[in-house]
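I have a structure I would like to understand better, so I am pasting it below and will then ask my questions one at a time.
With one protein chain withheld, the remaining protein chains of the complex are depicted in position.
A, B and C are the chain letters, set down in written order, and residue numbers restart from 1 in every chain.
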Amino acid sequence: MTALLQVEGVGKRFGEFAAISDVTLDLRGGETLGLIGPNGAGKTTLFNMITGFLKPDAGSLRFDGAAIDRLAPAQRVARGLVRSFQKPMLFPALALRENIAMAARQHAGRGLSWWGGARATRAANDEADRLLIEAGLQHRAEARVADLAYGEQRMADLLIALALRPRLLLLDEPTAGLAPDEARRLLAIIRRHDEGTSVMLITHEVEIAFAACDRIAVLNLGRLLCLDTPAAVQAHPAVREAYLGALAA
Amino acid sequence: MSLSRLALPMAGLAAMAAVAALSGDFQLRFLAEILLIGTAVLSLDLLIGFGGLISLGHAALFGSAAYAAAIAAQHLGASLPVMLGIGIAMGTAVAALMGLVILRAGSLFLLILALLFGQIVWEICFHWREVTGGADGLRGLPPLSLGPWALGDARSLFVLAGLLALGSLGVARSFVASPLGRALIGTREQPIRMQALGYTLFSVRFRALLVAGAMAGAAGSLYPFVNLYVGPQSVHWTLSATMIIMLVIGGVGSLWGAFLGTAVYLALQTYVGAWTDRWQLCVGLLFVLTVLVMPQGLASGFLRLTRKGRTP
Amino acid sequence: MMGYAAIQVLNALSFSALLLLTGLGLSVVLSLMNFVNLAHGSFYLLGSYIAVHWLASGAPWWMAFPVAFLATALAGALLERFPLRAFYARPHLMQVLLTYGLSVIFADLMRWGFGAQILSPELPEMLQGVVFLFDMPFPLYRLFIIGAGFAMALALWLLFDRTMWGAVVRAAVSDRGIVETLGIDTRRLFAAVFMLSAGLGGLSGALGAGMLAAYPGLDEEVLILALITVVVGGLGSFGGTVLSALVVGFALTFSKVWFPEFANLAAFSAMIALLLARPNGLVAPPLRQL
Partner (left out) sequence: MPKHCQNDIRPGASLGRRGLLAGAAALGLARPAIAQAQPLRIGMVTSLSGPFTALGESMRAGMQLLLAQSGQAIAGRRVEFLVEDDQARPEEGVRKARKLIGQDRVDLLCGVISSGVALALRDVVTEARMPTFLLGSANDLARKAASPFILRPTKTNWMLGDTAARWTYEKVSKSKVLTVGSDYAAGREYIGDFAEGYRRLGGGIGRQLWTPLGSADFGPLLTTIASERPEVVYGFFAGSDAVRFLRQWKEYRLAGRVPLVGTGAFFDQEDVLPAVGDAALGAVNTFHQSPTAPASAAFIEAYRATGKPLPGEFSTTGYVCGQVIKAALERSNGDLADWEKTRAGLFAAPVETAFGPMPFDPRNGQAILDIHVNEVKRGEDGRMVNTVLHTYRQVRDPGIPA
């Protein structure tokens, strides 16, 4: 099985501070890869570099066999590399359906159309409604996103990403701050969509990573400690010491 | 639905017909001016109200189209479709150039870059005396015509300006409802997320600027024929600033508020100025009060009275 | 020829000093409070008018500058209380609109109060002299402006970078909550910063009056120059504003030396080119994380 995403020796410094140093990892097609590590480990920085929002100082990135280092964020999205955000990043003045349709239109290649835009809009709205029904949020379709509850906003953030039908979905702490049953619902939706979609998942909650991921990468202080199956990671002494140990204590 | 959608333009047309029948020469020309400048302000609303792009160089689009039309009219005669075509082309072309310069940076950088760009256009209009007439501008233009019909009188100008304003309002509404318009709102609301959705900010904003440029250009192309004159003031940044004031008084993001704001501003300037030298104080107070008390502008004030305001 | 070049450099420096003085006032509120104050030109013009009237009154001339500073700072304090304070947390667009509207009001009020005619100050004897450089005269007053401009910049830098008060202000900017838990009233802190900025505007007006005179409309001209300076500098970093005042001052001056007829065109194009090459200004503020 070839790797869908290859991260090769990537590094990033902010002044004196090395946020990421020499990280190499790969993500196989179809798998769910967890990315865990304590605060400040560099997880989000790595996400930002993979999705093009930050330029690495060193290393290279390949997606589906092609180098993507020079691509702008939008171009990476066009290849199927889609992310969500740690804090839900929505369009607060727009209705929930409109938020999702914004993504669906772009996926359909009609994001910037004007003439004949009505048909594109209808199709995108249908797609948005389908996702909303799936998430059980159809009754909120017309609500302004700013008026939604936090859990609903998190869900919306995920639905927006899913509307782009990603090949690789990068989720940044999707369950942070959610009640357990909300988190379960959200994870269920992710799982339902992972046919044909690979997932890279940052999370604080180790149990989620162990339950949901095929493999787990552990970052600490900008370095990759290990990348292995959940069981192997759990047994890894360095990980236990740096991360799990602290939790277990 | 379709009935109410038709109701507004019909009401607009009816109001226009009534005004055209009843008003005198001065009033009609004044209204034509309001409608033309209002159309330019409307195009600015697309940028500010929906894209969050505060351009302090919008007069450059309006004014350069006005110059282009006036210069062409001196050589080719002032045939309406030719003038409109030249104005739209010029407005779009200058907008394209402007976009390449100003759209690389955000907020205040954009404001200053637009100001500098606009002032460069002004300098060109001001210095290229052989073509633009320099500080004195161009006068003695032929009156507007369409085939055998002369359209130079106040009534025709008013009707033309009214049709252009209504048309532009329709275009603006369709733009805002279209995927492109929604994307523009997206870039204002959450530029980073837009990139994460695969939108390139530049291409969204650039297209919006082209649309605004074409609309401002169309309005600009008719403007010289209201007074058979065009001068460098129509390109100057102070007109850009005035357009922003008009827009805010009328209501940012409300589209038709652009006309309301323009009318209120120009009426204040024209009628209060006759009574007191302090008309600028009145404009300033009204403007600040609007920002403080009614940040959505007069348009939303009216709307709130009649029905619930639609979110843009 | 040496003298010619030297004098032109001094010309550029004196104009830079003026830009620096006004630009610093603007950039203090922009960088420390993230507030855009388009009424800054009004403070400048008010300072100019105060200085002109003070110098004509026969009172000790040097007092004109502290008086202009204090008077405009006071005006700033009143304005800060209402309505500006409520707009600190609003988006830039609303700040721009509010303060531009205020500047329109002030412009007309000042024209009402001070008249429409052009006023210029009677400079004291001791500032009217010249110094000769390679046989070319250069006005002493401009040396005074250069000295005052860079001295003020130094003083501000010391204030914000080297004093406890400056440290508190900077801390309050990055995290208001923490500073408040230390028992410091951040509202008063920000009010003080705003007063300082307004006072700087008035002081630069008092100093600049000898060069630019005072008349209705000058507020707008100065505002645009200050705004360009601050933006080219990168929106408010201290070093950026100093550097940009020099760059803009030299660009405007030497475009007049080399292409007097197309001075504005040349200078504007140079600034656009600069901003295109460095879209975040000369000294970009620290990167914001996503």
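The rule is short, and it goes like this: a contact is a pair of C-beta atoms (placed from the backbone, for glycine too) under 8 Å apart; a residue touches a chain by one contact, two chains touch by 3 or more.
None of these values were measured; they are calculated from a predicted model.
Note on the chain not shown: across the whole complex it touches B, C. Which of C:L70, C:A191 or C:V257 touches the hidden chain is settled by the complete complex: it is C:V257.
Across C:L212, C:I228 or C:A245, the residue that sits in touch with the chain not pictured is C:L212.
Among B:G118, B:G198, B:G231 or B:G297, only B:G231 touches the chain left out of the display.
Check B:F50, B:F126 or B:F206 against the missing chain and you find that the one touching it is B:F126.
Although one chain is not displayed, chain C still touches it through residues 4, 7-8, 11-12, 14-15, 111, 115-120, 122, 128, 130, 136-139, 141-142, 210-213, 215-218, 221, 225, 252-254, 256-257, 260-261, 263-264.
For chain B, the residues in touch with the chain missing from this view are 24-27, 29-30, 33, 123, 126-127, 129, 134-137, 139-140, 227-229, 231, 233-234, 269-270, 273-274, 277, 279-280.
We take it that only the chains that are shown with their structure count from here on.
Per-chain Cα centroids separate chain A from chain C by 46 Å. Averaging Cα coordinates per chain places chain A and chain B 43 Å apart.
Shown for chain A are the residues that touch two or more other chains, namely 53, 85. Shared contact sites, meaning residues of chain C that touch two or more other chains, fall at 290.
Contact residues of chain B toward chain A in the complex are 174-175, 177-183, 185-186, 189-190, 192-200, 203-204, 207, 311-312.
Residue ranges on chain C touching chain B, taken from their complex, read 36, 83, 92-94, 96-98, 100-102, 104-105, 107-109, 112, 224, 227-228, 231-232, 235, 261-262, 264-265, 268-269, 271-272, 275-276, 279-281, 290. Taken in their complex, chain B has these residues touching chain C: 48, 52, 54, 101, 104-105, 107-109, 111-113, 115-117, 119-120, 123-124, 127, 192, 241, 244-245, 248, 278, 280-281, 283-285, 287-288, 291-292, 295.
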